[in-house]
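A single protein chain has been omitted from the complex, and every remaining protein chain is retained in its original position.
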Amino acid sequence: MDLLLQILVNGILLGGLYALMALGLALVWGVLNIVNLAHGALIMVGGYATWMLFTRAGIDPFAALPITAVALFALGYAIQRGILNLVIRAPMFNTLLITFGLEVVLAYLAQFWFSADFRAINPRYAGNNFALGPVTLPTVQVAAFAIAIGLTVAMWLFLLHTRIGRGIRASAQNLVAARLYGVSPKRIYALTFGLGAALAGVAGGLYGLVSQINPYIGGPLTAKSFVIAIIGGLDNPLGVIVGGLALGVIESLTALYVGPTYRDVASFGILVLVLIVRPAGLLGRTA
Amino acid sequence: MNVPRVAGVGLIVVVPVVVVPLVAALAALPWYGGPVLLQFGIDVLLMATLAQGWNIIGGFTGYPSFGNSVFYGLGAYGVGIAMAQFHLPFWIGLLAGLALGVVFAGVLGLAVLRLKGHYFAICTLGLAFVMTAIVSNLPIAGSNIGLVLPLLKSEVLFYELALGLLVLATLTVFWLAHSRFGLGLIAIRENEDGAAVMGVNTTLYKILAFMLSAAFTSLAGGIYAYYITFIDPVGVFDVVLNVKMIIMAVFGGAGSVFGPVIGALVLSAISEVLATRVTSLASLFFGVVIVVAVVFMPRGLAHMSAHLRDAGWRYFLDNVRAHRL
Partner (left out) sequence: MSDILEVRELTRRFQGLLAVDRVSFRLAHGEILGLIGPNGAGKTTLVSMVNGTLKPSAGDILFEGRSVRALPAFRRAHLGIGRTFQIMKPFPGLSVLENVAVGALFGAGGGEHDLRRARAQARESLEFVGLGARIEQRADELGGPDRKRLELAKALAMKPRLLLLDEAMAGLNSVEIEEVIDVIRKLRDRGISILVIEHVMKAIRSLCDRLLVLHHGEKIAEGATADVLRDPRVIEAYLGRERR
């Protein structure tokens, strides 16, 4: 029973991080109707950025997260304005291909600069944990969870209550109407994509803290982000939290009851099943 | 109007004058090309077959599968399990792999082909990941250690097999381009609801196209397995393989007969040249090619060569202008 509880808690902590990972994808998908197959690669880049700041510049990983966010925002903005804008009115398939190409390029560059070795971000306090009843909670994981959930809620508030946030949501509904409100589509699109990239970057930094990164984690993480985005729907960041937690718990339970090598079978299997059974998403609209 | 044409010239002329000598010359390559060219040839022929296989479901039917690597892997494991675990001859392994691929496509197709556009793409991508994960857990498939196959020191055999398979695949695509079935597939691609209303059994046709695509893909995988003598899940269910076959088909011209073959040849050749300089530059190259090609020539070489003469450089700019924000 205690083991089950521990596993559930682990799953929830992991799930919070997953939710943050999926948030950027869901945002870009819901607003720009861009299915970004390079999303996982952006997470990977964020992970390496934080790792570099920690190992080369000695900055505490949590302090490095905002820097990573800004860097990834700039990268995302540039990608959207420089490349994705050029194909945004083409059939969706073109966007899929182009983002897949970007994923390949980013993975190659990462492998070129950092080699294919696994890297982890291990500050001095990495091994700390505290007990809450029968459950052991690693400090870093709890902090990551808190940050992830916090950012997700902040994004929700941002989209609902700020002028820019409403502008972004307006663009999602109706680009022509948004133009009438004085919203510049090019800037809004680039801003949104940059935001999605920044979120991915922070998720990557956190991922490096709780797990290991290498140039090829992009693909599977993109796929996991899809599962979560599809389960949670694209309208509401809070739905993404539900999706993330669900996936985290399912993965942990699968690892416990079926076997640790079956985690991926569970997550990707769920992706396939959810798409087949309810492609319209479980909780919300899927574009 | 009724005589099938290739690039504006009647088939009666093209086949004996161009195609047959070309295929004969290719078949004779092991005797005048060196071992490097032979290896390169096998790789290109297999990739071109994958591109043609994708062309059937992605190019003609308009369902962009990002998971054909599943069938490639099934074909490879069909041969691998048959030969390494059961010590059966190669051709039985090939048939096993073929059966696995086609049956999978039929069963999965029923569920997955109901999805449209990018949902189909994502779902098939997910399938590619699932297969890797599942096979990594199967002891009979060697789990994630993989399987070692008996060695056959005859690259010539593999070359001729791969050539034969590509010819078969291309003939099939040619038939598609000139048959009632193929026109039904194209109608599905152009407007699926419209096709159904006009009497096309869209569900059946899509599944058949998927199974046909899977057939060639799994046969290619089977040949590859015996050729390379070692297979493991990550290697044969490789997701990047999907990108390669798609970009080769798209670059050459999805929906055309020879486009995927030419795309495979051109891209493989350039990638090979680059690889001799810096080994892993190949994947960077593919990534860049995808981005550039999708922006400037999204309809592929086939379309470009047809329109370049009239439009000149404006062709590329027009593509951008039509699709940018």
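So that you can tell them apart, the chains are marked A and B in the order they are listed, and the count of residues begins at 1 in each.
What we mean here is this: a contact is a pair of C-beta atoms (placed from the backbone, for glycine too) under 8 Å apart; a residue touches a chain by one contact, two chains touch by 3 or more.
Given the structure is predicted, the values throughout are model-derived calculations rather than measurements.
Student: Give me the visible chains that the unshown chain touches, in label order.
Tutor: Contacts of the unshown chain, counting the full complex: B.
Student: Using the document's definition of touch, tell me which of B:G97, B:G184, B:G259 or B:P298 contacts the absent chain.
Tutor: Of the candidates B:G97, B:G184, B:G259 or B:P298, B:G184 is in touch with the missing chain.
Student: From the list B:A141, B:A195, B:A264 or B:A302, which touches the chain that is not on show?
Tutor: That would be B:A195, which touches the missing chain.
Student: Touching the absent chain: which residues on chain B qualify?
Tutor: Counting only chain B, the missing chain is touched by 1-2, 178-180, 183-184, 186-187, 189-191, 193-202.
The rule is short, and it goes like this: only the chains that are shown with their structure count from here on.
Student: Please name which positions on chain A make contact with chain B in the complex.
Tutor: 35, 37, 83, 85-90, 92-94, 96-98, 100-105, 107-109, 111-112, 185-186, 189, 219-220, 223, 226-227, 259, 261-262, 264-265, 268-269, 271-272, 275-276, 279
Student: Note which residues of chain B are touching chain A in the complex, please.
Tutor: Interface residues on chain B, with respect to chain A: 64, 66, 111-112, 114-115, 117-119, 121-123, 125-127, 129-130, 132-134, 136-137, 144, 239-240, 243, 246-247, 250, 280, 283-284, 286-291, 294-295, 298, 320, 322-325.
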